Structures are given as structure tokens and as C-alpha cells.
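To keep things clear, I will list the structure first and then write my remarks on it.
All protein chains of the complex are present and in place, except for one that has been dropped.
Per-chain residue numbering starts at 1, and chain names A and B are given in the order in which the chains are listed.
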Amino acid sequence: MMRTDARPGADLTEAHELAGALRHALNQVLRGKPEPVRLATVALLSGGHLLVDDVPGVGKTLLAKTIARAAGGSFRRVQATPDLLPSELTGVSIFHLAGNEWEFRPGPLFANVVLVDELNRATPRTQSALLEAMEEHQITVDGITRPLPDPFFLVATQNPFETAGTFPLVEGQLDRFTIVTEIGAPDAGTERELLLGAGGDAALNELEPVTDPVQLAAAIAAVRTTHCAPEVADYTVAIANATRANGNIAIGASPRASLALLHAAQAHAVLEGRTYVVPDDIARLAVPVLAHRLVLRDPGRLEEARALMHSVLQTVPIPRP
Amino acid sequence: MTPGPDSQGGFPRPIIVPKAAVILELIGLALFIVARTTGAGWDIVLLCGIIAVVLTGSALPAFVLARVTIAARGPADATVGRPLPLTLSVTGRAVKIQILTFDSDWIRVDAPGTGPIVVTPQRRGVLTHLRVEVVTAAPLGLARWRRRFRVALTAPIDVAPRREPTRCPIVIGDTLTPSDTEATTNGGNDLTRGVREYVDGDPIRSVHWPATARTGTVMIRELEGPRRPHVVIIADLRGPDPELIASRAAGMADDALRHGARVDLATAEADGPRFGTVPSALHVGRRLARAVVGPPGSGSIPHGATVHHLGGVVP
Partner (left out) sequence: MTDPQDIIELRIATCIAVVAAAIAALQEGAATGSLWIATTVGLPVACFIGYRVRATRPLPLRMLQSIIAILILVLFVSRIGHVTDLAALQIPLAQSFLWLLVLHALDMPNRRGLLVLLVASLVLMALAGVLSISMAIAPWLVIWAFAALVSLVLAYRAELEELPALGRAAPTFDRSSVLVPLGVLVVVLAVGFAVFMVVPVAGTNRAITFPAQLPNDSPVRSNGALVNPSLGPSDPGSSNGSSKSGATSFGYFGFSDRLDTSLRGRPDDTLVMRVRASSPDFWRGQTFDQWDGRVWHLSDDTPRLVRNGEPIGVPRVPLDGPTQTAVDVDDLTQTYYLEVNGPNSIFAASEARKVYFPERSIFQNVDGTLRAGVRLDAGAIYTVVSERPLVTAATLRAPRPDTLPLDIATTYAARPITTERVRDLAHTITANAPTTYDKVLAIEAWLAANTKYSLDIPRLPKGADAVDQYVFVDRRGFCEQIGTTLVVMLRELGIPARLGVGYAPGERNPFTGLYEVKASDAHAWAEVYFPGIGWQTFDPTANVPLAGDSQLDAAGSGALSYLSARLHIPTDVLAALPILAGLITLVLAVRQLRRRPRRVAISRSWASTRLARLERLGTRRGRPRAPSETTPNFVRALGSIAHQHATDLARAGATIDAAMFAPDPPTSDECDTVDALLDAIEAEWTTRGHPEDLVPSGRAPGTRSGR
């Protein structure tokens, strides 16, 4: 099975096949939702994290579970509540009487795929601890830094309409999520299929892992080698600049946001079977990657940021030679 | 001349001179005799033309073949005796190709392009290369040349054995044992267990107290299916008919999986013995595709598992 030749294209081909398998698996379970599935796959392959922002009952948790199952590796799930403590996420050191030493008991973040349900119900303190782990890919407890597993993919869900007893995430924290997506209610046909037993949990139970952490980590590394022409990079910068210049936007996309967009575009290119990024990758991901990072002059829902981002995109011409 | 680092194209070789060329040559000979006996200059001109056409028509296919490059890919898995759709990308025009590895039907290539070609594998194993023969007499159809390629697949194809329908008797363990739960919690990637370890944020009313009491950790109920039976199949290909053993092992593992069992498969692979769980029929096929004659791998056989030993050296 091991290939002796190491072509740059070979890794990307494998990454493409893996991405396709992942997307296929997700589509099997999450019927009739190609766009959220695409974005979830992109988020996973770009080495970032995913925030699912939607009302309950549309399959947020199912999506996260499916990703975990299809990706193989370890999976942990955290139910965020106001009384959830940071140490309950990261783990604690306890004194072991028998061995007469401190023993670290890892928390639920030490898994390849972590699902945090109802993230906005955790306290800001807990949210910060979580988001720091997301950014650093490591956790420091009692002065000892411990790396998180590789790959480390965090899927969080939140309900945008639930306000009572929640602590909405601030922009700086939202920035840690590569992609924010909604799922949306299924159409009538799909819902009927769901009721009749196609997709959903039944499909999840039948799902077999399509990969394992080692392959997935290799694929994520390979995605970063995707070729990006200077013109495409310029186009990305132009989009970021357009958000900064827009009168309705208080704070535009940061350089980190541009970088995240580029990485997501690379993952999208691989998913489409290309070894290079085209402007279409950027344009298709600009809204889900950038919208949640914008700070509007009149703070509002994510919906408005999305619409604004969309109109900004219309003003940036596609690069041509 | 080689299209890629993996694909090797041999040199074009002439194979047959078709009837048309023979007829032309005969006519040329007749013309020569006629011209020599009648002194007809135009027939000499015609003869020169025919010689030139035969020469050109005989040489040109070599140049047509020299331009051909082939790339091939296929699905990761295939089964002996079942149609296997391969995708070939061929640059070249007016040639016909055949996959020698599978003795496939001839298929023509009009223009550079990619397309499917369906073959039927006859042998189990891991397929890394295709032998492809390209034949052309283009453009004049006067002489046929062939060129053979060894085309590396972009990814190897595991050709699973033909399924020999075999029933797999299963002894079903009916109680949860500590070792079962051990497997559950450490397996990690398996969500469909009856109970799982508590994670932060779980509602307190989901705690499965009896399991908590037994294991000493807080366990949470998940309202899903019953325990799966466990089957271990040892496929030892060292017998007189390795292919039959592989086929039987595949059939048996399929049967066990159909009945919802967890299946562990012990085989020998090129780089040593192998023992591991096969989650699906696909994985059964892959494992058995890679299996070679040799001592099968061993592993810890859990309590309550049904063990089937296939093949092996008959004492």
C-alpha cells in the first residue's frame, strides 16, 4: 500500500480522495444539505474549526457527530452550561497518593474531534479557555504545556435566537472559527425522507470511518501545499481591503482573516480536485469565512453581516491577466 | 518519451502489414513489370508514388504512437469477477487501446481525453500497474504498429477475492462484561455503545448507575442497539488452494457483518502478519486483497468471541 514515489501531486490526490469520501459520508447522513456539508469538509481540511449557528433540531449535533465518526479518531462531546468550568474542559492535575505524585487527568479537549454544544451558554471565562486551546492547539495546566491531539477539530454549536442566560461570543473569539455556517431546515422532500428513515441517525449508525487521524493529518498538511497564484493572493487581499473600506463596517477583515480565507480556499480547491486555487474558491468561501469576523457599525445579527459581505464581494473584480 | 515518472511506454513496434498494404505492394510489383516491359514512364511515377505511400504509411503510425501518453486511475476497491470501472486519460488520436492486464475489449481513442473502461479482474491482489497495449495504423491504415505501456495507477486498487457464500456461526455473548466496557471506552471512535463515559455537561439523569457502580466511573446511557457479537476469522492461505480460502474467509466475514457482529481478521500481508478489526465488507475485501501466503497475525482474542480458523497447513 505504501507508495515509494513521493510526488507533490500524489499527496494532493490522496487528500482529494479523502475529502471526497468525507463529503460523501456527510451527505449520506445529512441529507439535502450540500452547502453546510461542503463548508464542514473545508473547515476540517483547512485545519480550522467550525461553528454551526442555527436553531435547534436542524441537525447541528448530527453534523458534528457525523464528522467525528467519518473522520475516525477519538471524539468527545461537551455540553456547555453556565456552570461549566475551564478545568472541566482542559483537565486537572490531581495528587496521586499511591505514587506520591501529581497525575494529570486530561479533559474532554484531548480528542481529535470535540463537539461543544450550545457554546454561548458557557461563561466567557470558559469560552476564553476553550478558544485559547483552539488557537494554540495546546493546553497549559499548572505550568505544563500539553499538546492537543493532531488533528484537532472543534465543532461548536450555538442558537442565535436563544438569548436568555447566554453569553454571546465577542468578535475576537469568533475570529478563531474558520467557518461559521448555518444548516437550515430541510426541504419538504428531504424531511419526508428523514421521517421514512433515510439519512439521519440511522445512517449515522451505519456509517463507517472513511479515514483515520494519521491520514487526516497528512491530508491537512497536503492541503497547505496547494498552489496559489500571486493573482489569487492579490484577489484575497483586495476582498479584505474592500471590507475595511466599507462605510457600514466598523472593523474589517484582519490579516488573520485573509489567511484563514486562503487556507479554506486551498481546502476547497482540493475538495474540487484541483492542485491550485482559483478565484472561484475564494469567492465561494468569502461569506462563510469572513462575515462573522466583521464588526458592523450597527451591531446586528450574523445575517446582516453576511448580506453586507455579499455586497462587498460584488465590488471586487476577478483578477485577469 | 515517458509520460510520467510512473508510466513506462515501450518503443513502438510494427506488428502486422494489413492486406491493403500487401495489395498495394503487389500492384506496385505489377506496375514495375508493366513499366519495364512497355516503357511507360507514368507507371514508374505511379510506382514511386505507391512506394512512397507504403513507406510513409508504414512509418507514420510510429509517430502517432510516440505521442501517446496514458494515465490510469480506478476506485480503491474491486472484486474478482465483478466489473471494475477504470478511468483512463489518454493523449493521442486515432489509436485503439486494450488493457492487457485484464484482457479487456479494444476501445478507440479519437481525441485526447478521459473516459471509463470497464474490466473484470480475474485475480485477487493489490493492483498497482496496468499493462496497456496501444495499436494504430493511422493515418492510412497500411501498417499496424503497437506500443506497450506499463501504467502506474494513481492509487493501488485492492482486488478482493470472489465471495464464496459461507455461513458464519456466531456465539452471541449476552451480558456486558468488564472487558466489553473496556473496549468501549478505549475504542473511542465508536458511538453506538449502550453506555459511555460521562463527559462534562451531560445531564445528570442520563447516568447509568449500575454501570457506574460496576466500573467506578460515571457512565451515561445512550439509547442505542444491543451488544454486538464478536467474531475472529483467521485466514491462513498456506493451504493447497489459497484463493478458495480467501474467498471463503470473505464470504464468512460478510455473513458475520450482516448479522451485526464485530469481525476481527487475521491474515498475512507482504510486510508481515496482520490482525485487526474489519468494520465493513469493504474492509474485508481490502484486507483479503492484500493477504499473501504466510503465517496469519495473532492478537488478543476477547472473551466470548467466536473464532473460525480457515485454511492452514493440513497436518
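Keep in mind that, in the parts below, contacts are C-beta pairs under 8 Å (C-beta built on N, C-alpha and C of every residue); 3 or more make two chains touch, one makes a residue touch a chain.
The structure presented is a predicted model; accordingly, all values stated were derived computationally and were not measured.
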Sole contact to the chain not displayed, among B:I16, B:L55, B:V293 or B:V307: B:L55
Full-complex contact with the absent chain, from A:P86, A:P209, A:G252 or A:P279: A:P279
Residue touching the undisplayed chain, where the options are A:R105, A:R192 or A:H227: A:H227
On subunit B, residues whose C-beta touches the chain left out of the figure: 1, 3, 20, 23-24, 27, 30-31, 34-53, 55-57, 60, 63, 66-67, 69, 88, 90-91, 93-94, 96-97, 105-117, 137-142
Residues belonging to subunit A that touch the chain removed from view: 227, 229, 231-232, 274-280, 283-284, 313-321
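What we mean here is this: only the chains that are shown with their structure count from here on.
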Chain centre separation (subunit A, subunit B; CA means) in Å: 35
Residues of subunit A that touch subunit B when the two form their complex: 1, 3, 5, 7, 10, 13-14, 17, 65, 68-69, 72-81, 84, 88-89, 107-108, 111, 117, 204-205, 208-209
Interface residues, subunit B side, partner subunit A - complex: 5-6, 76, 126, 154-156, 188-189, 191-192, 199-203, 224-225, 279-280, 282-283, 290
